[in-house]
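Complex shown without one protein chain; remaining protein chains in place.
Per-chain numbering from 1; labels A, B and C assigned in written order.
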Amino acid sequence: MARLAYLFDSSKCVGCHGCQIACKQWNQEKATRTTFNGSYQNPPALSPDTRTIMRFYENFEQDTIPQLNILKVQCYHCGEPACVKACPSGALSKTDKGITAVDPSKCIACGYCHSACPFTVPAIGKHVNKCDMCLSRTEHGDDKQKTSTPACVKTCPAGALEFGDRDALVAKAHKRVEWLKSRGHKDANLYGEKVLGGLGVMSVLKYPPASYGLPPNPTMPLELFVWKDLFNPMGLLMLVGAVGAAAGHYLLALRQSRDDHHHHGGDESKGKEEMKG
Amino acid sequence: MGTVSRRTFLKLMAAGAGAATVWNGNLAVPAIAAPRPYRLKDTKVSPSVCIYCGVGCGLLVYAKDGKVINVEGDPDNPNNQGGLCGKGSSAYEVYASPRRLKKVLYRAANSDKWEEKEWSWAIPEIAKRIKKTRDASFKLKEGAVAVNRTEALVQLGGASHDTDENYLLAKFARALGIVGLEHQARI
Amino acid sequence: MSPSFGRGAMTNSIPDVANADVIMVCGGNPAENHPGVARFINMAREKGGIVISVDPRYTRTSVLSDIYAPIRPGTDIVFFNALVNYILTNKKYFEPYVKNYTNASYLLKPEFGFKDGYFSGWDDAKKKYDYASWQYQTGPDGAPLTDPTLQNPDCVFQRMIKFYARYTPALVEKVTGMKQDLFLKIAAAYSATGVPDKSGTLLYAMGLTQHTKGVQNIRAFAIVQLLLGNMGLPGGGVNAMRGEANVQGSTDAGLLFGNLPGYLAAPSAAAHPNLKTYLEKITVKNSFAENSPKFAVSLLKAWWGDKAQPENDFCFDYLPKFSRPHSFMDIFDDMYAGKIQGLLLWGMNPLVSGPNFEKTAQGLEKLDWMMGIDLFESETHRFWKRPGANPKDIKTEVFLLPAASMVEKDGSATNTSRWLQMRYRSVDPIGDCKEDGAVMYMLVQELKKLYAADANAVYPGPILDLTWGYGGEHYNADEVFKEMNGWDVKTKQQLPGFATLKADGSTTSGSWIYCGMYPPAGNLAKRRKPDKQGIGLNLEWGWAWPMNRRILYNRASCDLDGKPFSDKKYLVHWDAAGKKWTGIDVPDFIGTRAPSDPLGAAPFIMVPYGLGRLFAPGGMTSDGPFPEHYEPMESPVKNAMGSVQNNPLAVTYKSDRDKWAKTGGDEFPYICTTYRVAEHYQTGNITRKLLTTTEAMPETFLEIDPELAKAKGIKNGEYVEVSSARGKIKVKAFVTPRLQPMVIDGKKCHVVGIPWNYGFFGEDPAGLANTVTSANMLTPQAGDPNVRIPEYKAFMVNVRRA
Partner (left out) sequence: MKPGYILKHEKPTRVFHWVNLIVFVLLLLSGLAVFNKNLAFLAIPFGGLKNAATVHKYLGWVYFIAPLVYIALYPKLFVKFLKVIGNITKDDIAWFKIAGGYLAPFIKGTPPPQDKYNAGQKSLGWMVIGLSCILAATGLAMFFYASMPPAVVRWSILIHAAVGIFLGCGVIVHAYLAAIHPVSSKEFYTMMGSGYIDEEFAKGHNEKWYKEMKAKSSQ
């Protein structure tokens, strides 16, 4: 099955919050109480009640032209998702279409995914919450009414979001980058084509990723490998070792004590009986 | 060993070994995990038009058991092709908001609170006041010209109503002799 | 727009924006207030289009622009006029268009002139113009004299060259703060559309209209469009984006004091004492408006049915006649003066949306009663509970009725591009909610009963004789559409279009421009066939007035012989064999009028002789036939154009609450403009009651540039106090580089901006509940002389840390 993805084009986005509200609407999430905090960005961050937000960055270009860089932030559906790797309970998983799916019933709210994610996306309340590319829509929706596209993509009034086969979108995105370059945006780039196994949500950016608060080169955290691939089996071995050693020693000691005909032998077995009770 | 004794512990270990198979089965990664069911099965779909700005974005309204359960953009509508902005995306909440007015409310003169009323009370009361204000202020002639108007009764609004209702509002107001007739286009 | 082309509505359509080669966004912010347009702006760009954003603030629309230029609020005319000057001096205009389709060649009366800030005919004592000199020289048949070579010094074209010469790029920089090189870049880019195969469009909204010279702002750009030949083309036009779902429909329906449905003039005591004079006055010879009597009589027949007969002037006297303006601001000035007792308020929140909040509020206190109907309780409905008011002292009775929402009723909305689209009742209204149509029915029935029962009732005729059915309490919108369309009185057959209307009482039509939407075949607004291949005309999607024409004045896309100027911009052409106009759009022309006929090459059919008006004659725009720059009522500088500071005809009021800042004074040194945010709708009466939209934009703020913030010690997110001569509010500061100080006439000026979507009653953040944060605490009651729209967009304030 070809990998599904969607493409966010920052040069088309107008930051109307349509995707954010449509997402809440479809996923029946609570609106939270917010206050104005010096930006158009609200709620200020992803949360257990918010799967996607618009981030706003205001900068100068050549001292005269202000910049308003808008980024849609949600789970990026990495090709190699750190969160799935970190998840101890199987609540996060990768579907055959490349979507990082969530099964809240399995989530133990440990928060490992939150810290493992290079973008710190998953938010945990009673359970993890993050974008699942509207699985219920993409799996069961009606193509004609476009309820088979994710709610945010469908609702984008500017046409800044597109959903579909990842390879086709990559090709399209390259064209957009070229187009932006032809319009004088020298630094235009496609974010997420290759990093982390290729992101499932790619962004066409007018300026370098840092101007959008994105890590230029996100990687799977090293600690995660140490933890999951090295320490996890080792720790298990150690434990089994400790228990095994104790058991072995017990047999050894038992034989020894029998050999010694230690006079405390009887008491010992009595003590054990009591302990059980 | 505290709450779990050694033997029980060992027993549990044995039981666990058996259970682990089942457990691991649960842990196996599912091909698809759809946490929320698709909500639009067996719904009645009817088109509508967004109530906000003048672009005229199409809406599709999904209803089930006499209740609207979802509203989203109409992909066929050439104005929005399925898209809706932040405001438009809140269309469902407009219908479902607990703050919607659901009863006729009346505030008496100098009162500090609303009272809930019935339509059967409100309509005659309003009509009486319209008549009283209109008749008391009605001007039949200005010089020789039949002006037939009242300036003491005014009507405001209309841009949030349907076109057919707008037409009726105009007809209604003019028939009452209202000349102070304005709506949101002016401001 | 109406003075320039004959009609006031948006000329093109929303999807048509995608066909533009250059899009000028000035005085509008479609990305935030009409986000649906963003898709088509993006499509146009992808096809190679250039987007120019001119705005005091770098907005979310500016994000989509190729060129962004800041401009001082209230100086658009200088910018547009300089654009005209650039086009004229650099000969960028589309010559055949200017010569043949505009009144450039008309000869003006020699006594017409402009001097010292006034056009000829100014009477300083009466503070009025005498419009006698604002006229063409006419021949014996009354037709204007022309000079097709455009060389006669009295012709409109030459007069324009003279008038506009003052508007130089240097002046643009001096008055608007826009750098000269930036202006020249824009001028070059935009005037490049003055060729046959390119079109440019203006997208604007309240940023141009809400000024004491709002109409002239639009005129100024309409002139640019006429010079470049951008009218009647796909991707061209002057496109007013309407702010509300059905503000077009309600304007069409005549919900303004001066209009009846279909833009027929509402009778006034002075001009229209009886039907005869009324019909004479509304007849405009040599234009399509010579048919107006047919429309007016059909309207009277629709309203009073069989009672309307030739003998009683078709009940013409039943229509009220006004003697003075009753515009929004006039109404509230009257209300404040205690002249109004009853208010019927249909889904509107004037306390928040009107200028000068406190004056509005105190006006409402003077009412005896008020009836409101709405989805949510608004600030206006509870004005008696507003912060600082004591309900015990307020006598106004308030009836608040619960309305059905858009998913609970059938009906139609007319969008900004005149398209009628249907809404359908999906579910029954919740609670006790009712459709407004049903409420009106109940009121009308009750009134009929009251008037029939009262022998002493005053002038009961118009009410008793009023036709009113529409399915009664089971409101049926289709019945209304049938009446708006009209029928043949004898056969009861629905009419196919307004060409069949008669002035003898044999036809009815409640709103002639909607005639043709409900022919015998049925309600055409119900059509749902989108146009997926074409250029986005969508002829079979809904229905557009007039007669389903999607791009107005499309005859102008063809040359004199009826051949398209460019195949790339094809809409219609003259089919010589079939002897009719035909094309991919419905011709906005008389279908069988050949190009060789008299008026066969006159595309602006609502204007006498059918030519676009570079010069608006006869006081049709009361403050000048050409747009002239005057400063806003409150301004930091003296008018650089001359000694006349403000629009000499600007509407102002004289109550004790109408106070003004001194020009260039220190008390209120900063320019303030108001606007809306993408997340809230108008007064926010809906969106501030909803949780999701409130979450996204929870409270109001004052946008302020970093330099001013630093000077005042204001940090981002801190509270500031904003004050004007009318009032003050406490809001949070939004320090943003998207605003930059500008140098005006050598003086550094700061612009601040505040959204006006907020009031005092909604899902406000804790601590803000019951605090008035309405920008209209600050705004003045001053208006444009032509349409009396308030000047919200440019006034003076002071800012300090709170």
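Observations, loosely collected:
Heads up, the rule we're going with is that a residue touches a chain if its C-beta (ideal position, glycine included) is under 8 Å from a C-beta of that chain, and two chains touch if they have at least 3 such contacts.
From a predicted model like this one, the values you see are computed outputs, not experimental measurements.
The missing chain, though absent from the display, is touched by one residue of A:S39, A:S115 or A:S211; that residue is A:S115. For the chain missing from the display, the contacting residue among A:A22, A:I53 or A:L224 is A:L224, taking the whole complex into account. Considering the complete assembly, chain A touches the hidden chain via residues 88-89, 106-112, 114-117, 120, 123-124, 221, 223-224, 226-227, 231-233, 235-236, 238-239, 241-243, 245-246, 249-250, 253-254, 256-257, 262, 264-265, 267-268, 271-272, 274-275.
By our rule, only the chains that are shown with their structure count from here on.
Taken as a graph of touching chains, this assembly is fully connected, with contact between every pair of chains. Contact tally for B-C versus A-C: the pair with more C-beta pairs in contact is B-C. Mean C-alpha positions place chain A and chain B at a centre distance of 35 Å.
The mean-CA centres of chain B and chain C are about 27 angstrom from one another, to the nearest whole unit. Between the CA-based centres of chain A and chain C the separation comes to 48 Å, rounded to the whole angstrom. Counting partner chains per residue, chain C has residues 35-36, 39, 678-679, 691-693, 696 touching two or more of them. In chain A, the residues that reach two or more other chains under the touch definition are 16-18, 20-21, 25, 157-159. The touching residues of chain A, counted against chain C in their complex, run 11-18, 20-21, 24-25, 30-40, 42-43, 58-60, 64-66, 68, 70, 157-160, 179, 183. Touching chain A in their complex are the following residues of chain B: 1, 5-7, 26-41, 45, 57, 60, 70, 72-73, 75, 80-86, 88-90, 92-93. Across the complex, chain B is touched by residues 16-18, 20-22, 25-28, 89-90, 93-96, 101-106, 132, 135-137, 139-142, 144-147, 151, 154-159, 275-276 of chain A.
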